[in-house]
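Left out: one protein chain. Kept in place: all the others.
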Amino acid sequence: MSEIEQIRQLERKSKMRNAVWTTAVFVLLILWAIIVLFPFYWMLLTSLKSYGSYNSEYVPKFYTLSLTIENYIKAFTAVPLARYFSNTIIFTLITTGLMMLVVVLSAFAFSRLEFKGKNLVFTLFLSLMMIPNELVVITNFVTITNAGLRNSFAGLILPSVTSIFYIYLLKENFEQIPEELYKAAKVDGTSDFKYLWKVMIPICRPTIVTVLILKVIECWNAYVWPRLITDDENYFLVSNGIQTIRESGFGRENIPAMMAAVVVISVPLIIIFLIFHKKIMEGVSRGGTKG
Amino acid sequence: MKIVLEHLTKKFISRHNKNEIVTAVNDFDFEIPDGKLIGLLGPSGCGKSTTLNLICGLETPTSGKIYFGDLDVTNLPPENRGVGMVFQNYALYPHLSVRANILFPLENLKGADRLSKEAMEEKAMEAAKLVQIDELMERKPNELSGGQQQRVAIARALVKTPGVLLLDEPLSNLDARLRLQTREQIRRIQKETGITTIFVTHDQEEAMSISDLIIVMKAGILQQMGQPQEVYNDPVNLFVAQFLGNPAINVFDGSVRDHKVYIGEDCVGERNVEDQEVSVGIRPEAFIPDEKGPFRCVFDRVETTGRDTSIVCHNEHCVSDEDVRAIVAADEKLNNKDGIIRFSLKPYKVHVFSKKDETVIHE
Partner (left out) sequence: MNNKNNLKGWLYLLPAMIFIGIFMVYPLFDVFVYSFEEGYNFASQTYQGIGLYNYSYVLHDPYFLQAIKNTFILVIITVPLSTTVALLISLALNSIKKLKDLFQTIFFLPYVTNTLAVGLVFMILFKKTAYSEGLVNLLLNSFGIASIDFIEGPYWAKMFVLCFYTIWIVLPFKILILTSALASVNKDYYNVARVDGTSRWRIFYKITLPMISPSLFYLVITGFIGAFKAYSDVVALFGIDLNAAGMNTIVGYVYDMLYGNSGGYPSFASAAALILFAIVLTITVINLLVSRKNVHYQ
């Protein structure tokens, strides 16, 4: 046995001293991992079983050998899943884009510009962070309805744009850029807007990307507001779509087709998550909350 | 309590390369006598802290044994070794008061060892008095200065009256003035308690000033162990010579020819060995300006810092630094002809090292 093997073994041994403890730890972790992953496995598995074979299994099988995509075809043909999908993409892109614009501009104003009343406004913004959405949603509902914007993208998007928390997050990040850079740019005659665009945004790209991803997730999963403001299927987002499918789609019992729809709307976010999981987790731990 | 290390070795798998072995401690085999203050000295990453962790039991050796007195503690967990440890950042529990911090180790005791509440308080007070923080008992750590925190950490380590006290870089987080004070404190506390104390440092001056014994390490290997002055005066190799002393020793490329040691054409000493290339180390305080002295340098300037005057000059054979630095008495007269200055040298401050393995060449 080589020396390196011996050392490895010794290091392992000193870890193994708490074998019982380590086992308990891993049992707990694996158990929870199964609880987390199982629903995903189950939706995927069920979506690949044919309608007939699913219903013939009194005790459902944990695997299937006869894969079928009939459920996916059904999901896209029997209900307007593609429409829900494109609605959600449009909603997500425009909302996130608008939000970013609003957030960057105001974060810049708060962090770099000097003007009367700045601190007062900022304090006001911060205190608004504590106001729960449920309190303002009622009036927004009335406002949008009165403006005739029910069942329209404008009605979906406009109230979803504001995100004070992201203004706060970005302002903090902007402030970490040394003041000297700004002064130097001023001396060189750089305009504020150019400075923001050419210096601050590139430097703060990590935070901006994090904010973007978090907002995309939020938009993709939006349910409450879209449900209130749309009752025309042509404007449903995926969340409402899935709820409609649950209530009436496919006839009540075509569970494999339902699962296919669930897989389809879950996949985009899971892909984004797998690519950006470090960024997302870091962003969330810096102060995001659920919902 | 005396500490015996017997062929103590600690090897790691490298964190960067899974197929590489890092030997943090290589075959340490020596005895630390009872009741002394020992400075474990070496550059960063040389394995000092690992040695300390092995002694206190936070790490287990790859091979070799550790004895406290006659007791083999190699496989004992830290809590059964009876050691007190002070970490570099003190690791005071920030949510507990000074009193609660000091009481903490006592409250861990169970069964027959457990003291009554009053006895605990008394011991805690005793430890606090020893380190002179008995007036700060109700404060939280963040309300204390760095030096005070350090003393609380020492009190916490001492409260169980350990057989061995270990200090990891105890002074590195303090500013220069506090450092002087605190090291005297450590010295005093050690003398008063008589507990065998080992402290780790990369600062040679710190180690030299208060230790009874110093141990010089480099890359996991013990270089030299002895009383500070002894090690300073008689370094076993070039590394030890260069590591100890401030300003650092001047090192020159030299050679031995006919039992005489030359730097360039200047004869600076004698060594009874065969002809070879050598490194010559000359302590700054070895230089005596002397018109007839054998050693010649190009004079640059004189720097006076308080009591010392240093002559800064150049020598093409010097390899340690651009400047050759000589410390002389302030009233010394300078001979300076055509920019050349001559020195005679105190022979016991001139060390000759073999080029091959950098070990010292005596006589």
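Order as written gives the chain letters A and B; numbering starts at 1 within each chain.
The working rule: contacts are C-beta pairs under 8 Å (C-beta built on N, C-alpha and C of every residue); 3 or more make two chains touch, one makes a residue touch a chain.
Here the structure is a predicted model, which is why all the values come from computation and not from measurement.
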item: Residue in contact with the excluded chain [from A:Val36, A:Leu65 or A:Val187]; value: A:Val36
item: Where the unshown chain meets subunit B, residue by residue; value: 56-58, 77-80, 83-85, 87-89, 91, 93-95, 104-105, 108-109, 142, 156, 160
item: Those residues of subunit A which, in the complete complex, touch the missing chain; value: 21-22, 25-26, 28-29, 32-33, 35-37, 39-40, 42-43, 46, 55, 57-60, 101-103, 105-106, 108-110, 113-116, 118, 121, 125, 128, 131-132, 134-143, 145, 158-159, 161-162, 164, 167, 192, 217, 220-221, 223-224, 227-228, 238-239, 242-243, 246-247, 253, 255, 258-259, 262, 265-266, 269-270, 272-273, 277, 280-281, 284-285, 288-291
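Criterion: only the chains that are shown with their structure count from here on.
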item: Distance between the centres, which are taken as Cα means, of subunit B and subunit A, whole angstrom; value: 55
item: Interface residues, subunit B side, partner subunit A - complex; value: 11-13, 19, 21, 60, 62
item: Subunit A - residues contacting subunit B, complex; value: 3-4, 7-8, 10-11, 14
